[in-house]
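Every protein chain but one is kept in place in this view of the complex.
Moving on to chain A:
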């Protein structure tokens, strides 16, 4: 019986590949042997990250990623007064239910404020020492119904 089993085992089918594998093997080898990038990928990525980090620290290029949590966008409003050395500057708009928000002085005539807004279109203006002033840098404005104008702020995003 041992002999019979061995006889059958010796007749188990020899299966051959459907085609010659040599061309595919050589193609794979050529693909993996393709130089440099794959081999140095780790170093290239590390160097690029280091370069980006240095640029973020040493330049004013807009490289810092914006944290846009839950659909909010970060918007920086800057107002530079033509009146010399104003005492207070605030911003008010439909994004604040027209409540005024004081802006921070960044130099003698300029004030700035960073807001987190959802994408959309907003009306707003500045209060310079209590006087309503539309944003001189905004290209769009609408009448406010009180004889003055409101500036238009468009926050880009999925909804715009």
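As a convention for this text, a residue touches a chain if its C-beta (ideal position, glycine included) is under 8 Å from a C-beta of that chain, and two chains touch if they have at least 3 such contacts; residues count from 1.
The criterion applied here is as follows: contacts and distances are computed from a predicted model.
Asker: Name the omitted chain as UniProt records it, choosing among "Sigma-70 family RNA polymerase sigma factor", "Extracellular solute-binding protein", "Simple sugar transport system permease protein" or "Phenylalanine--tRNA ligase alpha subunit".
Answerer: "Sigma-70 family RNA polymerase sigma factor"
Asker: Which listed residue (A:26, A:78, A:106 or A:142) would be found touching the missing chain in the intact complex?
Answerer: A:26
Asker: Would you mind spotting which of A:4, A:42 or A:76 touches the chain that isn't drawn?
Answerer: A:4
Asker: Pick out the residues on chain A that sit against the missing chain.
Answerer: These residues of chain A touch the chain that is not shown: 1-2, 4-6, 8-18, 20-26, 28-29, 32-33.
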